[in-house]
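Before any comments, here is the structure.
Only one protein chain is missing; all other protein chains are in place.
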Amino acid sequence: MKQILIVDDSRTVRDSLKFFLKEGGYDVLEGADGVEALKVLETARPNLIITDVNMPNMDGLTLLENVRKSPDHKFIPVLVLTTESQQSIMEKGKALGATGWIVKPFDSQKVLAVIKKVLGG
Amino acid sequence: MGEGKKMNQYLTFTVSEEAYALNVLNVREVLEFTQLSKVPRMPEFMRGIINLRGSIVPVIDLKLKFGLGLTEKTIDTSIIVCEMVMDEETIVMGLMTDSVKEVIDLDDDDIEPTPYVGAKIDTAFILGMGKKDDKFLIVLNMEKVLTANELNMVSTAEISGE
Partner (left out) sequence: MDQFKQVFVEEAEELLGTLEDNLLVLEDSPDDRDLIDAVFRVMHTIKGSAAMFDFKGIVDFTHVVESVLDRVRNGELTVSHELIDLTLKSRDHIQSMIGSPSDVTPEHEATSAVLIGALEKLAGTEKKAPLPSVKKVQNDEDVECYSLYRILFIPDREIFFSGTNLIALLEELQDLGEYSCYAYTSSIPSLAEYNPEMSYIRWEIYLTTKASLNAVKDVFIFVESSCELEISSLVEASELPDCLGEEKRLGEILIGRGLITPEELSDVLSTQKPVGQIMMENGLVSSTDVESALHQQQTERKLREKQGGERENTIRVKSEKLDSLVDSVGELVTAQARLSQISSQYDDPSLNALAELIERLSTELRDNAMGLRMVPIGTTFSRFKRLVRDLSNSLGKEMTLVTRGGETELDKSVIDKLNDPLVHLIRNSIDHGIEAPEIRAEAGKKREGTVSLVADYSGANVIIQIKDDGAGLDRERILAKGREKGLVGPDENLNENEIFKLILQPGFSTAQKITDVSGRGVGMDVVSKEIESLGGSIFITSTVGKGTTISLSLPLTLAIIEGLLVRIGDEKFVIPLASVQACLELGQEDREAHREKRLFPFRGGMVPYIRLRELFLDRRELPDREHLVVTQTENGIFGIVVDEVIGDYQTVIKNLGRLYKNLQLITGATILGDGTMALILDLNKITALAKVESTASL
């Protein structure tokens, strides 16, 4: 079963994502911010990371930079959660090595479609 | 043709040397004796099934059904494949008989009501007695050859519980 790490400080976002992903047949790991995520990554090697941008302690883009620097994790796809208006964040994320983005608000189908796009069938 | 006087064609055959007749409208075809596969836990008169050009047709041994013993295979043994409609469903079955004779014409007037032969014998499957050239024929009522119970046959031992 493919494993996905969700990083977001909002419990609501994490829980709804988790629900969609579990329904979609994925195993889910969680972190509330970049620091927690890096902690999780010390012992885990998920197939995909989905991260919010604005988070306390360590934001999503810094997390992304750290992931790309880690020899164990540099090829893990990372999807950034953004909203329509955050065009600049998408570009910034791309430059730092983000694989793609999921635009909020999202539903189960949208999320699973983007994940499929990145992870394959 | 006048009212109440209608000519029908009948196929005649014998079971235990007794002559029977069956309306040809019920008859599809006549087969020689052919190999039967027995279906387990069915009443003995249900002799089994035959392969009629790819369709499965159940065969009833009329002699056994009438309580006269098993039909032995001889050169004359025939299976009359008949059909009837029941509950909007066409049922095809084979009747095993000792021999098939001929097709005859009978007026409705030539068929007399079944005489009373004693309470012990169920005569529902007999439509009446036909008379042809001074010989008597038992005219079968195809729809009644099998009782309602037999049509919804349950295997001899019922499966209860699970």
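Going by the order they are written in, the chains are A and B; count residues from 1 in each one.
Just so it is clear, a contact is a pair of C-beta atoms (placed from the backbone, for glycine too) under 8 Å apart; a residue touches a chain by one contact, two chains touch by 3 or more.
Only a predicted model underlies this, so the values are computations on that prediction, with no experimental measurement involved.
Of the listed residues B:Leu68, B:Ile91 or B:Ile104, the one in contact with the hidden chain in the full complex is B:Ile91. Residue B:Met46 is the one among B:Met46, B:Leu62, B:Ile79 or B:Met142 that touches the chain missing from this view. On the side of subunit B, the interface with the absent chain consists of residues 35, 37-42, 46, 49-51, 53-58, 86, 89, 91-93, 146, 151-157, 159-162, using the contact rule stated above.
For subunit A, the residues touching the absent chain in the complete assembly are 19, 23, 68, 74-78, 91, 94, 97-101, 108-109, 112-113, 116-121.
In this section, only the chains that are shown with their structure count from here on.
Centre to centre, using the average C-alpha position, subunit A and subunit B are separated by 77 Å.
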